[in-house]
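Take a look at the structure set out below.
One protein chain is absent from this view; the other protein chains keep their places.
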Amino acid sequence: MDNIIPILAAAIAAGTPLVFAALGELVTEKSGVLNLGVEGMMLVGAIAGFATAATTGNLWLGALAGMAAGAAMASIFALLTLNLMANQVASGLALTLFGVGLSAFIGKPFESVSLIKGGTFDIPLLSQIPLLGPVLFRQHVLVYVSWLVFGGVCWFLYRSRAGLVLRSIGESPDSAHAIGYPVIRIRWLATLFGGAMAGLGGAHLSEFYAPMWVEGMVAGRGWIALALVVFATWRPARVMLGAYLFGGVTIAQFFAQGAGIDVTAQLLSALPYLATIVVLVIISRNVNTIRLNSPVSLGRSYRPD
Amino acid sequence: MRLRLEARPEPSRLMGILSPLLAAALTIVAGFVLFSALGKNPLQAFYTFFIYPIRDINGLTEMLLKASPLMLIGIGLACGYRANVWNIGAEGQLILGAIFASGVALAYHGSESRLVLPAMFVAGAVGGMLWAAIPAFLRVRFNTNEILVSLMLVYVASFLLSWLVHEPWRDPEGFNFPQSKQFTDSALYPILIEGTRLNVGFLIALVAVALGYVFLNRSFLGFQLQVAGLAGAAAKYAGFRASRMVWLGMLVGGACAGIAGMGEVAGPIGQLLPSVSPGYGFAAIIVAFVGRLHPIGIMLASLLMSLLYLGGEAAQMGLNLPSAITGLFQGMLLFFLLGSDVFINYRIKSARAVPVPAPKMAAT
Partner (left out) sequence: MNATTAGTTGVVPRIELRGITKIYPSVVANRDVTLSALPGEIHAVLGENGAGKSTLMKIIYGVVKRDAGEMLWQGKPVEVANPAHARDLGIGMVFQHFSLFDTLTVVENVALALPGKPALGPLAKRIVEVSERYGLPVDPRRLVHSLSVGERQRVEIIRCLLVDPKLLIMDEPTSVLTPQAVRKLFETLRKLSGEGCTILYISHKLDEIQELCTHATVLRGGEVTGHCDPRNETPQSMARMMIGKDLPHPQHGAATPGVARLTLAGLARKSPDPFGVDLDDIHLTVHAGEIVGIAGVSGNGQQELLAAISGEERIGNRRQVVLCGVEAGRLGAARRRKLGLCFVPEERLGRGAVPDMSLADNALLTAHRRGFVKGGMIRFKAIARFAKTCIDQYTVKCSGPQAEAKSLSGGNLQKFIVGREILQQPTVFVVAQPTWGVDVGAAAFIRQKIIDLRNDGAAILVVSEELDELFEVSDRLAVIAKGRLSPAKPIRETNVEEIGVWMSGMWPGANGSARATERQDEERHAAQA
């Protein structure tokens, strides 16, 4: 029982980069844009954040830099796919490959740099609640920020007019255009938001969770975030749940060692990736669920007249 | 004067050929800018990066050596991409091919038999196909997205490889380094040119490209793949089974990647190591795109990508830049290609308002 609390708390911390990246991609996909470049955007966000924090000494400036870098990467993608009508799948892959290369290149000088750890914050009163307190309310500030983002995304998508418009564009850009909505502009904004969130997730990883920079340190979380959006059938609450579940799977290796369970290290490391496959299979089996919940125009190029 | 994109009445053949060249040129220009920004003399950097690595026979053979797996995997992936089957996990399939081939090599370690190499070849292909069969099966049976599955399997494959060289297959006389025993001669590709590392794998890659050309452009199966990729509803209408296209697309890519993996351990590496590829599986994706899914284009694109690899290594030694610059260039190349491709179907027009003519009453 004693072990449960640190495990749950660690799962939430580990899942936070996924929360940011997946919520961002969810908004992007709701507008009908499939951005496969999440891994690349997270990596660039991670190094931008780390480098900024290392050179300025300010962790929060780093977080902002991460968001800006992610959005900048997303803007390349948006330019290619929304204005130049390039294929979304290929462009997203290109973004990832570019992000991998760019982050490795920029990050070389920062490989052995260490940062001062900081930013955890115990919320007074709430953190005293038995069980829930230590799990939920003794976390890093960015964890709380991620909850605010979750709330904001829910409100935006389902209670605001702008969110209704965004969903209609994802459903049928031609109809939305016929009514007079600026499809391209709204998709740009949704894509930039997705990039900023991915960048923030990456920055959280390198600046606060690790904290260090290693080439390729995002280690596929960007792809897992994409799978999460599908697994959650494009609903924000399910994204959160999935992200924390995966956070739990990611840290399983440490707790297995601690508990004395003897499993091969590599198998435990492979667990999150295998789990992603299983989860995808389960959710994709029901074609109708996907059909009813996925934005109809997802991934298709939109050509204004 | 505002610019806008206007659809062409039919796609420009000329741009179809020019756009990869345009992309390559833009990448070089970007390289110039990058080198200058990093404080290096651009012309000298250009020489170091692009010319110096291939200045002698040794350099040329190194370029061909690196181009072989790129070509091979590229043509394999092209078959799948033609059919909209997105195999992104070629790197993982390469690793499995290397593992299977190594298994055979280690099982027959010390044997002088002529059959070891062919057996490794088959094993490599099988390994790659097996790994590719997983996303194929999951897509056909459960409608699961093959991009994500094949990609996840890359990570799983590298963990599998890590475990193998750390534990069961670790060379007992290897000073505790994670590596397998070094392969004996019967398990290594014969060298083509004395004094270089260029081996038979290069010829195999060329043959694969030639076969790929015939298959994609002249066979009925190749036609079916193309229809499946261009218009899924039309493929269904014609009676081309979608599941067959998925299996074909994935398995061909997997086999090619597996053979390429075998080529690495039977070639320049000569044993099984924790890393058997500097990202060939991913670079081959770029090769397939830049090469326009066409065999000749793939050959040329793989030479270019191979040069970028060599350039990165040279830059590390000669320019004091991290070798990761290779990945940066490769990514830029793909971006520029996707951007240039726009001009195949669109052209730039200025959005000037057409002057209003004097109103005319219509005749009856």
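Each chain gets a letter, A and B, in the order it is written, and its residues are counted from 1.
Methods note: a contact is a pair of C-beta atoms (placed from the backbone, for glycine too) under 8 Å apart; a residue touches a chain by one contact, two chains touch by 3 or more.
All figures in this text were calculated on a predicted structure; none of them were measured in a lab.
When the whole complex is considered, the residue among A:168, A:269 or A:284 that touches the unshown chain is A:168.
Within the complete assembly, B:227 is the residue of B:64, B:165 or B:227 that touches the hidden chain.
Where subunit A meets the missing chain, the touching residues are 161, 164-165, 167-168, 171-172, 174-181, 287-288, 291-292, 296, 305. One chain is missing from the display, and on subunit B it is touched by residues 6-11, 218-221, 223, 226-227, 230-231, 233-234, 236-241, 354-362, 364.
What we mean here is this: only the chains that are shown with their structure count from here on.
Rounded to a whole number, the gap between the C-alpha centres of subunit A and subunit B is 28 angstrom.
Within the complex, the subunit B residues that touch subunit A are 5, 7, 86, 88, 138, 142-145, 147-149, 151-153, 155-156, 159-160, 162-163, 166-167, 282, 285-286, 289, 322, 324-332, 334-335, 338-339, 341-342, 345-346. Remark: subunit A residues 36, 76, 80, 83-87, 89-91, 93-95, 97-102, 104-105, 107-108, 215, 219-220, 223, 226-227, 230, 264-267, 269-270, 273-274, 276-277, 280-281, 284-285, 287, 290, 303 touch subunit B in the complex.
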